[in-house]
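Worksheet: the structure to be examined is printed underneath.
Removed from the display is one protein chain of the complex; every other protein chain stays in position.
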Amino acid sequence: MNAMTPPLNATDGRRAARSHIETPRLETPFHARLIALSETNDWYSWSGYKAPHKLFDEELEYFAIRSTAALFDISPMVKYRISGPDAERYLNRLTLRDVRKLGINRVHYTAWCDDHGHVLDDGTLFRLGEDTFRLCCQERHLPWLLDSAFGFSVDIHEETEEIAGLALQGPTSCATLLAAGFSGVERLKPFDIASFPHEAGTVTISRTGFTSDLGYELFVSRALALSLWDRLWQAGKLHGIRAIGYAALNTARIEAGFIVANTDFITAEAALRADRVRMPDEIGLDWLVDPEKPNFNGRKAILEARRNQTLKHILVGLEIEGNIPAEHAIVYHGKKREAGLVTAAIWSPTAKRNIAIATLDRPYGVKFNDDLWVEIYALRELRYQKMMKRARIVPRPFVKLARRTLTPPGTF
Amino acid sequence: MVIPTTLDPTMASPGKHFMSCFVQYCPPKVEGRDWTDADRDAFAETVIKQIAEYSPGFRDRIVHMEVRTPREIENEVGLTEGNIFQGELTFDQLLFNRPVPGYAQYRSPIDGLYICGSSTHPGGGVMGAPGRNAAAEILRDLKRPNELMSKAHDVI
Partner (left out) sequence: MTSFDSASKAYDAIVIGAGHNGLAAAAKLGASGRKVLVLEAANEPGGAMRGREFAPGFRSAGLAHLINRLDPDVTRDLGIRLTSSTAMPTSVLDGDKQPVVLHGAYGDSIDGVSADEAAAFIRMRDKLIFQAGILKRFLRRASPQLGAIGMADLATFASAGFGLIRKGRGEGRDFLRMMLMNVADVADEYLEHDRLKALVAFDATLGIHLGPRSPTSLLGLYYRLTGEVAGRAGGQFIPEGGMSAVAPAFIKAAEKAGVIIRCGTSVGRIVADRGRASGVILADGQEIAAPVIVAAVHPQTAFLQLVDPAESGTGFTRSLRNLRTAGNVAKLDVALDRIPSFLNLRPSDHAGRIVLARSMEQVERAFNPAKYGEFSTDPVMEIVLPSLADASLAPSGACTLSALVQYAPHKLKMGWEASKPLFLKIILDTLERHAPGISKSIVAAHLSTPADIEADYNLPGGHWHHGELQADQLLINRPTGAASGYTTPIEGLYLASAGAHPGGGISGLPGWNAARHILSGARP
């Protein structure tokens, strides 16, 4: 994508072209702050970036989300800037929801499919202006996005590297932002966006998040990243701000009932086996599909599958008896017939329930909703404790908090 | 081109390395006639020159070199025309056509004589599948059970 300076000669050119292998793991714009705060030195790779699994204590980090304010680096999230006179029409063909209904300075959650109606990814779409959007997602999609642009007057630009992102989530997140001088942020309703001056530039703040709690996401150019972190950190001191890693966030997102691409479902481009792909209706995203709006990728296949009742799977929330997380447990019907698989499971600290997200093979989860069981293998000192536990299909989210939507948010 | 001593230094004396190159395209005949030693050396020189463009100083590091054109490959290991796959992997010589139609089941026209080289299905490369498949056919002819043969992959 970036034009390279013409090399002096062929050998130098070859050397320059392979320099990327010398940086096998990238650092995010906030790395200097994260590494200073990391007590556990526990990192993982998020799309090639070094990201904290936890920074000091998984449990305390989780309670920062639910009790105070948690600061989470979302810079590795893949971000595309989509702009141009046809941007709305382009995105309307690309994604499932009706982008015409997405107002300026609003965000919506959406997903997109290939021609066969198989989900390529889910993500959030930010409408930053009449003709300017930002699409955030888990996987990289530039070839698909560029190929989709044929016939549209639209410019697509990946800005993952140049835009830094922070999620500030938790009951005192609004108070923290106000203390940091972002006055007016209290007026943001869920999925609203506003821009605020920061240093010589601006920071875009949206009332969004992955926690089902009161929370915000902030986007800023890479150069202003550290000063933004410091501004929040300073302001948040009296509001209990804590930096957190993914483990804590993952607990919160399961409570929220959110799914993660290539964790709770396999994306169409990642799936190697023919039966692993999923239609929106098979991963709980049927509500995103808008048959009334103009044509979009996968429309015909999705509607045909509904009409012909050829949908094969369904994604459900489960509540499981006991308190042992049923991670990757097999789900049975009548304790015998295999009915599906648990893709994510935790003991929910807030709901005080043993919860799980599971993918079931229809008609389980549709016709047969009772008599479901999960087989949990708990490895305890080199011995499996096998348990067959009753599971009940329950609605998601597992945790619903009034403060998530209350505007203006309460002051804590 | 591979340098196996980067993984297993015991293949060469300390500090020295072994490097192996497969070079495309090298026909079994040179303009219709057999390879000569001079042809072979000239071909080697061409290859070294090209490697040296990518790896300056390469030439000066060579302690010993062996060059095998299709002629040497045929003479040393009996691969006709030096074809490392024992026959082109094109559709007319694959599957039920490998090595030739009618004899693609590891059996030859002579009873009791079986074929299991790269020239048989599924073809060349270090994988052992032709030999394994041939063994299964032989067991079948001998009316011996072959259920003890393990599956190539339990899960793919």
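Order of writing sets the labels: A and B. Residues in every chain begin at 1.
The rule is short, and it goes like this: a residue touches a chain if its C-beta (ideal position, glycine included) is under 8 Å from a C-beta of that chain, and two chains touch if they have at least 3 such contacts.
All values reported here derive from a predicted model rather than from experimental measurement.
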| item | value |
| --- | --- |
| Absent-chain contact - pick from A:T124, A:Q138, A:Q169 or A:N297 | A:N297 |
| Selected from A:G151, A:G184 or A:P363 as touching the chain missing from the view | A:G151 |
| Interface with the undisplayed chain - residues on subunit B | 90-92, 96-97, 101-102 |
| Absent chain, residues of subunit A that touch it | 89-90, 92-94, 114-116, 144, 147-148, 150-152, 291, 294-295, 297-300 |
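To be clear about the criterion, only the chains that are shown with their structure count from here on.
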| item | value |
| --- | --- |
| Averaged-CA centre spacing for the pair subunit B and subunit A, given as whole angstrom | 49 |
| Residues of subunit B touching subunit A in the complex | 53-54, 56 |
| Touching residues (chain side subunit A, partner subunit B) in the complex | 10-11, 14 |
